[in-house]
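Incomplete set of chains, arranged as in the complex.
To keep things simple, chains are lettered A and B as they appear, and every chain counts its residues starting from 1.
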């Protein structure tokens, strides 16, 4: 694994927990890489990795490594992921897959050519309520889908200290790639490809290079229309990733802050249904960290050849397609006009 | 009053109730007009109007009439309202003020020139929680306002029988003018003028002339950005007019289906506060119909010279400015580009 911060914790914990859900699994944690030796060593020891290395290139060259997990900053996604794939490693890379669509496309192409298993870390696909939503959409129960709306609202941006997340060269974009990418991925997962976007992008806090917030309208290839929005400045909203689908026969609504609940709508209203998978007894909810465990269970199944990563999980192609929508958002804001989303 | 349907009921009931809240008031219900004699007579008798007349021109010419209330279909807003104003009557006209901005502007200008009191029936300004929201915004407690988002979702459109509400010549627009106008008015009331919009407008149900739904991004003159959306096809949503304001220090959120609640946000989350005015004891909620009573109390105060209609109530100017935003939504959808909103 590359990365020992927040994402390092989430991935390490999930790797350790997979065994409990599938007794056949027993992943070995070979090495963790990162430049700050003290921080890396603290994380290595605490998170249970056998070795710590300074340079990810050592990991890419390590024959013991079968899966390369990239949890580093956005600017460190493409190069290591491409190198790992070319070295024959399977690769799980955090989202956004890259800082823009070109970089994301190159990463996807490299993994495809290397014929390794590749996955973009859109962990919200593995929220049990989201999986249930996908099953309901697939069943046709909602009828003709006409609307999708999503907002991903946080509020830490008002007085956050500077970090790579505010730096254009390290991050690419701000709220768009950090938060919006999740909404875009779920829009594609649940409703299908996005055909056009029209957006306004804004930096409110003085001195920042990248966007604090964006708003957009979208047209789907299917004809459905919707809104997308993300902000790091929505006071009172902590991790409010809420989306809703409206169809001619039914609707679905969700909020990540209540990620164990799916609101299932019919003509009368919405029913609150607990959806937390089958790990624990009914009503014993799972947490955000558990989505990574579910993600790894799926990835290991794909590596073992039991199924494909797609469509249940997000491949690098999904990471690339999401990046095209992000790029179209940026173009639309600059041009003050609607932009079609085109895919290579 | 012109009109004896749904709006006739709401206005008549409110007129009768004003006396209870202000003992000095005792409005006389002179006459109700409408073409269908049987329906008009049933409404006249039940709603307590002294006379029924076939033609609104009789009302405009009636010296006993001091206030002309226009609750007819959109195509019958401008001409009677203008005629009544020119005859020196004060005028309350339902929203949308007209089918487009040109018609709305003519209505506004006529009323201004006639120097009568004029009001557009944006009754949601008189929801106690909305008034409380306005006070909070005015106080500066929210800090710098960066976002406004509103959605007005209903679902009756899927299998509604044909009515004037689906007819372009009678209505002008569909969801835009019927539902969206309310959101636009509250956006202006709470956050200020809208500088630009970018929209997608869609008719989903075959055979309809007008829009079932629209989605839009907006830029406010203040720099805030947001989304607006309305639909008659959102299964499970009955009268879900929900809006949210995010500022640097606080936020507010509201849903018309729970119109006695204001969600007041700070850095920790949102507090649910009951706001229902002071008619009944704490926690004894008011209903949708009561908003019309509050609207009339305000209007009568303006007629009596105790205050202006604006800014607490919406004048014809507000009806016109709202219509300019609606027109810009239509233009943006047609041009697939952002449109500036300009006011005469």
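To be clear about the criterion, contacts are C-beta pairs under 8 Å (C-beta built on N, C-alpha and C of every residue); 3 or more make two chains touch, one makes a residue touch a chain.
Because the structure is a prediction, the values reported are computed rather than measured.
**Student:** Which copy number describes the whole complex, given 2 displayed chains of the same sequence?
**Tutor:** Number of identical chains in the whole complex: 4.
To be clear about the criterion, only the chains that are shown with their structure count from here on.
**Student:** Report, in whole Å, the distance between the mean C-alpha point of subunit A and the mean C-alpha point of subunit B.
**Tutor:** Inter-chain centre distance comes to 41 Å.
**Student:** Help me check something: in the complex, which residues belonging to subunit A touch subunit B?
**Tutor:** The touching residues are 142-144, 146-147, 149, 151, 153, 155, 158, 196, 198-200, 202, 204, 212-213, 215-219, 223, 225-227, 229, 231, 233-238, 246-251, 265-270, 336-338.
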